[in-house]
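For this view, one protein chain was removed and the others were kept in their places.
Take a look at chain A:
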Amino acid sequence: MRRVEHVMGFPVSVRIDDEDFPEAPVDALFAWLREADARFSPFRPDSEVSRLDRGEVSEPSPGLREVLDLCEEYRIATGGAFDARLPGRGLDPCAVVKGWSVQKGAELLRAAGARRFCVNAGGDVIASGGPWRVGVRHPERADRLCAVLDVTDRALATSARYERGDHILDGRTGRPATGLLGMTVVAPTLTEADTVATAAFALGVEGVAWAAAREHCEVFAVDAGRRVLRSAGFPVAEAPAPGRASRKPTRRTGGPTHRVRGVADGVAPPAAL
C-alpha cells in the first residue's frame, strides 16, 4: 500500500508492504500529523506554540512540554548552536516537531500491526523492517545520490541548504550555518535523527564529530569543500559487482524494484566530482 499526502508544507509518503494492511491506521497517521501542525506550528497564529509565545497559555500541554524539553536538551548539548528561541524571533520548535511528530505517527502504524513499512516525510525517513535501500540526495545535484544505504529498523534525517536555503541558524551567532553542505544522521528514532542532524548542521564542521559521538548515531556529512566525513558504522550499502545490470531484488515480500527516473539504468560507477 502506498499513500502520499501533504502536511506541514511537505510531502509525506507512506509505503506499507504488509499484505492487506487496512487504511484506517494510515488515516490516523495523517490525522495526527495535521493535528501536530495545527498545535505546534509557529506559522499559525492560533497554534498552541504561538499562543504560548504570546503568553496566552500558562502551562504547555504534555505534548508541547515534550517538544520544549527536547529543544532545551539539544540547546544545552550544542552550547546554544541549536536554539528554538533565537533573539528577536518567536518560539520556533519546528526542528524538533517534525521528527518527533512523524515518529509518533509511525508508532501508530506499528501499533496497528505494520511491520515492514517506510515513511518518508519530506526527506526524513523511518524504515521499519528491512533491509530498505535508502539513497541520500546529492547536495548539489537533485537527480543524483551521494550515498546508498541498507537500513533496517532505523530512521534517518538530512539537513542541508539546497531546498530551503539558509534556514538553519547557528544560535551562537544568529547567522546562517554554512559550514556543511549536508548532514545525514541515522539513529534509532526519527525524533533523534532529525534533531541531531539539525543541531549538527547548526554547529557546522564541529557538528560532525559531535553527532558521531552520540550513542547509536551514525553520520554522513559533506563539508563546504565537498569532502565527505562519515562515521565507521554508517550503513553504506554493499556496492554491486561492476558490470552487473542491477541488484536483484532480495526483499522478503518482493515488490517492484524502483529505478530512479532520469537516471541511467543500472548502477553507474561512482563519479568523483
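Quick note on the criterion: contacts are C-beta pairs under 8 Å (C-beta built on N, C-alpha and C of every residue); 3 or more make two chains touch, one makes a residue touch a chain; residues count from 1.
In this section, contacts and distances are computed from a predicted model.
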Per UniProt, and picking from "Cytochrome c-type biogenesis protein CcsB", "1,2-phenylacetyl-CoA epoxidase subunit PaaA", "Putative glutamine ABC transporter permease protein GlnM" or "FMN-binding domain-containing protein", the hidden chain is "FMN-binding domain-containing protein"
Please identify which residue in A:128, A:158 or A:195 touches the non-displayed chain. A:158
With respect to the chain omitted from the figure, which of A:81, A:146, A:169 or A:187 is a touching residue? A:146
Cross-chain touch to the chain not pictured, restricted to A:44, A:75 or A:133, is A:133
Contacts from chain A to the absent chain lie at residues 2, 4, 6, 9-11, 13, 15, 77, 79, 98, 118, 120, 122-125, 127, 132-139, 141-148, 156-164, 182, 184, 205-206, 208-210, 212-213, 215, 222, 226-232, 237, 246-247, 256-264, 267-273
